[in-house]
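The complex appears here minus one protein chain, its other protein chains still in place.
Should a chain be cited, it is by its letter among A, B and C, assigned in written order, with residues numbered from 1 in that chain.
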Amino acid sequence: MLLIYCPYCEEERSELEFRGAGDAHIARPENIADITDEEFEEYFFLRQNPKGLIFERWRHIHGCGRFFNAARDTVSDRFYTTYKAGEPKPDVSDILQSEQNKGAAK
Amino acid sequence: MRKYSVFAVAREALRGHKGWGPHWASPEPRKEYDAIIIGGGGHGLGAAYYLAKEHGITNVAVLEKGWIGGGNTGRNTTIIRSNYLYEESMDIYEHSLKLWENLSHDLNYNVMYSPRGVMMLSHNIHDQQSFKRHINANRLYGIDNEWLTPEQAKAYCPPLDIAKTARYPINGAALQRRGGTARHDAVAWGYARAASDRGVHIIQNCEVTGIRRDETGRVVGVDTNRGYIGAKKVGISAAGHTSVLMQMADVRVPLQSQPLQALVSEPLKPIFPCVVMSNSVHAYISQSDKGEFVIGAGTDQYNSYSQTGGLQIITHTLDAICELFPMFRRVKMMRQWGGIVDVTQDRSPIQGVTPVPGLFLNAGWGTGGFKATPGSAHLFAHLIAKGEPHRLAAGLTLERFRTGRLIDEAAAAAVAH
Amino acid sequence: MMGANRIPGVGRLTPARTARFTFDGRTLTALEGDTVASALLANGIHLVGRSFKYHRPRGILSAGAEEPNALLDVSRDAARRQPNVRATVQEVFDGMKVESQNRWPSLAFDVGGFNDLLSPFFAAGFYYKTFMWPKAAWHAIYEPFIRRAAGLGVTPTEADPDHYASRYAHCDVLVIGAGVAGLSAALAAAKAGAKVIICDEQPEVGGALRYENGTTIDGKDGWDWAQDTAKALAAMDNVTLLTRTTGFGYYNHNFVGLVERVTDHLAALDKSLPRERLWQVRAKKVILANGQIERHMVFANNDRPGIMLASAGRTYLNHFGVAVGSKVGVYTAHDSAYEAAFDLKRAGVSVPVIVDCRENPGEAVLAEARKLGIEVLTGHSVIKAGGKLRVNSISVARNGGGSARKFAVDALLVSAGWTPSVHLFSQSRGKVKFDAATQRFLPGTYLQDCLSIGACNGTDDLQATIDEALAAGELTARAAGAEGGAQVALSGENRFGWTGGMIGAAEGAGPDTTVKAFIDFQHDVCAKDIRLAVREGMHSIEHIKRFTTNGMASDQGKLSNMHGLAIAAEALGKDIPQVGLTTFRQPYTPVTFGAIVNHSRGALFDPARKTPIHAWEEAHGAEFEDVGNWKRAWFYPRSGEDMHEAVARECKTVRDVAGVFDASTLGKIEVVGPDAAQFLNLMYTNAWDNLKPGRCRYGIMLRDDGFVYDDGVVGRLAEDRFHVTTTTGGAPRVMNHMEDYLQTEFPHLKVWLTSTTEQWAVIAVQGPKAREIIAPLVEGIDLSNEAFPHMSVAEGKICGVPTRLFRMSFTGELGFEVNVPADYGQAVWEAIWARAEPMGACAYGTETMHVLRAEKGYIIVGQDTDGTLTPDDAGLSWAVSKKKPDFVGIRGLKRPDLVKDGRKQLVGLLTKDPKVVLEEGAQIVADPNQPKPMTMLGHVTSSYWSANCGRSIALAMVAGGRERLGQTLYVPMTDRTIAVEVSDMVFFDKEGGRLHG
Partner (left out) sequence: MADQVTVSRKAALTARGGSAEAILTPATAATRISLRAGAEALPALSAALGVTLPTRPKTSASSGQRHALWIGPDEWLVFDESEADLMAAAASSGTLHSAADISHRNVAVIVSGPGANVAINSGCPQDLSLAIFPVGGCSRTILGKAEIILFRTAEDQFRVECWRSFSPFVFGLLSEGAADAGY
């Protein structure tokens, strides 16, 4: 069972309070009515499904109710960081670098 | 290949089983093959076998990054059934079931297909409507599936609690008598042995690290940890790792990889004659020939390649099992594990060509891959050999996600297993 | 009295405190504190079970959780029967009943033992090669035969009467294992101020000190130190000490499952206590102090009862005061087993020989053996054990050959050395590394925040263990934020230092393929089976495991894995690390389902949600149906009525007079804010700007892929306030769906959502007399057609309490839906009923509601749609705005396959024979005589007998349905084919005049 830091509650809580909500940073096209079938497929269906760093959404559904984003490793299931909805995607190289530093410090 | 039979076993018994050779050869990879299949699970090994057997293409390699049958083939709860709703699904799962019925003979390997019946419990009117829709569709399609009253269900599976006072009382069940189970390892090993016998190279500990294409974009081979291997045709049959491989060819696919959990109990004397599933309370259970209760749980809610999951997922399933079978509370869980399933949005598989010429895809089987093994493998071999899908798999192509012709078994049945 | 083999003055149990139990019907006496195993041994009983495959007689091999053989059926009463209980763990209580398993007719004479003679045929994996002829015979003939032989214990057949408890707990430091290492670490962490949980699977702390009697810690005897330390820890506020508690599962993010056995050792069952308690611990740091497990020696007939691990022999002697035999041989590859010989000898037991397969054992133990006059044969091996139901001799020969010398023994203690318990470490997804010098796998790379200490970390020396443990305790406490002061120092001393160990087959396993030298006792896997697997091409350790089933029995390979691996490596000509270790899975030892599900049973399995009016409905004879987790009144049969009759009556009554219906379960969402209408514009296909306050509209919600997701009536209470209703089952997901879009895609909108489903009880009053029924009760709302037409909403009072009153209808009749605060629901219902009943109105349930709406062609999302229908398919394109620039689903709807001809559309179906009611879910074809597989056009989604129409009616999804109006189609059933005509969807009051009555 995961332990997830909610950026709104500013606390780590059990996964039981959360609901996964799929990939983060996939914006619904502003002009969605006008996009092509291929663009719609891209938006709605196609996913990176990375082995490693993933940016994903969670909802603290049985907590503060907020959707927020997380950067997590899909192999170790370790969370690198979580951040509020609307905040920019953290720099990947920064995340991985700081992880390496942490590893080195150990 | 040495033929397996009771006589061969008896002969070997008298000389300490010294005469058995390897199930499959372990050759060094060639520089080039006519076709490469990435993924040494039941689907991949089976496809190689059918390429050799039915299409005469024997210069084939199956590349497996670990040990064959070590992915979802060896991690599932071995349920076999074909009572799906949509024609696309019925086509492939029934094709598969028919192959299961003769698979041990075909492979000369006892895969222990055991048609002990798969019973799906109905707990409310919505279930009943949905099951009857399946039963009627199956019947008109020539697939067995029948409605049972609660009493008939209890007669078929005596431990079942059909009390009306239960939290979710059982108001009937759908039974597919030809459904059942098979021995998962035997499927991988049986296909491997039969394919190897026909000249297919099974190469374990061989991880694909790149997919090479020529200037026209056509596949020419793969890079692996054991060097470059050429092939004009490459089939990907790698379940949870499909997205990773497809990205080596710069193709994104509509898949998510999630942990699917299962568990077994300690071995107990047989009491449970069939497979029981309940979508409403999220449980499926059978008892293996060793006496272990084999119980399938759900997927975790996040993507992961870790083959582990949370305690709460199996708890949720055991809640339901103990409610349906209150005497099982004193049974003990012996082992739990996870697999990585690749799930599509419509919970139906993808089999077909890809935007990259020469690259073929078999994926998205989600939680239902084991039962499809022979059928999927057979049709995937056809796809690789002919370059276009077999009639029975024509609806499973990638383009449905663009056009919207989804095969939404989940929407139709609430949950697809 | 207390057992023939109990040695007075030896061990830690109190001779005066006895308990009686039965074993296979024989009454035996034990001492309080005995395990079943120690009690049986005290009574001279070694033979306790039969193996899985060959039905070989088996004894007690160990004194702990690793036991593969001594699995027994233990019961307190008929319903409290537990199969597969490890005799080495289960404590004896007065009155317990113990039965051996997997034997018939008796343990000593077991017919299944015939299998042992046939064993050459049952080589590993033999079943893959045979049982294939004739076709279908596997399931029909062979499998039932094999299944009868399967399993060990007998599945309980009665519902478990016990209850189980659960507790979530948090701590700074969780210490798993309370031996020297665990206790020391816990002490250091606790003294530093950390919140500590420490657990151990045994009833008492001490770990290896249970058998180890030559240890001094802090100037005390080791065992005494451990008990004193436990007392000190238990007295600290910041420490929870749990005995009889197994850390069974290490999951993600330092989440660890512990199971505490609360009552299984008690003679007098306190029914207020749970049988077991599941602890779900989230720890900042985890310290693994899991110790190590001794390995057996692999040689011919090494499974004979009376052959046991040397440390077990010491446990039975030093802790329980039981000598496991009167002439006890020792066969070892490790110094530690010598101490068993020393202890026995000192206790007066004959020890004819120590056979050591090594040429050069430790000097100190050799010297001690000489001192005690025990013969030691170094460089020798036991090539075979004699005896069947109990070992009676061993044949010993010089390594490499030579003539055998036979020793008479009635027990043999064996040790091949020790395997560090890295199970939990491995579950935590740490990677083990192989230590070539000591030939063992040790924790290598850590993934989670844990530390291994002591024997499970490969630390052998006592003082080194203590130092490592104290450091770990303090380090983890500090890292978790503890700031307390006291540092702990401890000194410890052992009588002997130990070396040695071997893995794999000993000389006595021979190269011969017929020798039964067991690796995995429970599954009857022998050294030869591993070699056979390799010969058959199984080169991965995972393949070998699966082919032979080595390590897959209920002990999960605690004894067998390393031996199997070494034999495989040898056969493969590889180094052990190249072959690799199989993964350890949760749980460490088997855990009852009961503990895992704990409170979840009966009423606590899943909340049964009931409406505020439920009690009235129950009192008035309603039958209920499950809709999601709600219980809804289904129909109200009067005496003598069956469902069909009751529903027909209710249907007629509603249309003729009126009916009252509990609609409280409908989902309700309060949408408030200046941008509320704009938000609904995006969430529903309809337009909302032009809906005036006081009016309602039916809305359709799609997903972005264009398929119908939910529907409901939305009332506008004010410019900035809407009362949205959803389907009963859809309420939670609709709320989540709306929040998702609001927070993620449209965060600029000033609007907020609140679920008010349970704020309101909803009473639908429908039928020609609806107005007459409620009018006198309503205050402040003009109910006239002019002031309050169909699809209106107003706030006022009813029966003196606030109401949101809707004029709306899901029946096609004049209708109202009275929303009142939930606590008033039943009282207002009763007030309405008091007026309705005398007028001849009825209460009606969901079934009648379904029929009435079907008569009008109103759809139910989830029944008439299934997640693959567009609004147009459902005949609802009128509700899709053509003008809005955006709404969720606008683009998905336009995809090629969603707009093409021939899609399934909802239509009505009328059977040619009006009396025939179609089956919901029945499939529809154009040509009933076509061969299978048939081309199906669609299916029946709703079908009822309509008392009001005097005939059956149905709704169906049919390919190109609206093009087929008037066509005859067929519904082939098993017993007949039913002809139907495609119709529109409205069967009653086609003009719709009654709505406005």
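Heads up, the rule we're going with is that a contact is a pair of C-beta atoms (placed from the backbone, for glycine too) under 8 Å apart; a residue touches a chain by one contact, two chains touch by 3 or more.
Just so it is clear, the structure is predicted and the values come from calculations on it, not from any experiment.
Shown chains touched by the hidden one, complex as a whole: A, C.
If you put the hidden chain back, the residue from C:R167, C:R638 or C:K990 that touches it is C:R167. Although one chain is not drawn, the whole complex shows that of C:K191, C:R210 or C:R277 it is C:R277 that touches it. Considering C:A4, C:A108, C:A436 or C:L604, the position touching the chain not shown turns out to be C:L604 (whole complex). Only one of C:L377, C:C799, C:V818 or C:A841 touches the absent chain when the whole complex is considered: C:C799. Remark: the residues of chain A touching the chain excluded from display are 8-11, 13-14, 16-17, 60, 62-66. Residues of chain C in contact with the chain left out of this view: 163, 165-170, 195, 262, 272-274, 277, 280, 282, 599-600, 603-604, 606-612, 630, 670, 672-674, 750-752, 754-760, 776-779, 797-801, 821-828, 830-831.
Just so it is clear, only the chains that are shown with their structure count from here on.
Each chain gets a centre from the mean of its Cα atoms; for chain A and chain B, those two points are 30 Å apart. The distance from the centre of chain A to the centre of chain C, with each centre set as the mean of the Cα atoms, comes to 28 Å. Counting partners per residue, chain A has 1-2, 19, 37, 40, 44, 76-77 as the residues that reach two or more other chains. Among the residues of chain C, those in touch with two or more other chains are 251-252, 255, 280, 429, 705, 892, 895-896.
By the touch criterion given at the top, residues 1-2, 15-16, 19-20, 22, 37-38, 40-42, 44-51, 54, 56, 72, 74-77 of chain A touch chain B in their complex.
Those residues of chain B that touch chain C in the complex are listed here as 4-6, 8-10, 12-14, 16-18, 20-26, 66-70, 74, 87, 90, 101-102, 104-105, 108-110, 112-116, 123-126, 128-137, 139-142, 167-169, 180, 183, 185-186, 189-190, 204, 265-272, 281, 288-291, 306, 308, 310-311, 314-315, 318-323, 326-337, 400, 402-406, 408, 410-412. Taken in their complex, chain C has these residues touching chain B: 52, 81-84, 120-121, 123, 126-133, 135-136, 138-139, 143, 146-148, 150-160, 162, 164, 249, 251-252, 255, 257, 280, 429, 512-514, 528, 532, 535-540, 542-543, 546-547, 549, 552-554, 556, 585-587, 590-594, 596-597, 600-603, 605-606, 608, 625-627, 705-707, 862-863, 866-868, 892, 895-898, 919-923, 925, 932-934, 936, 939, 941, 972-974.
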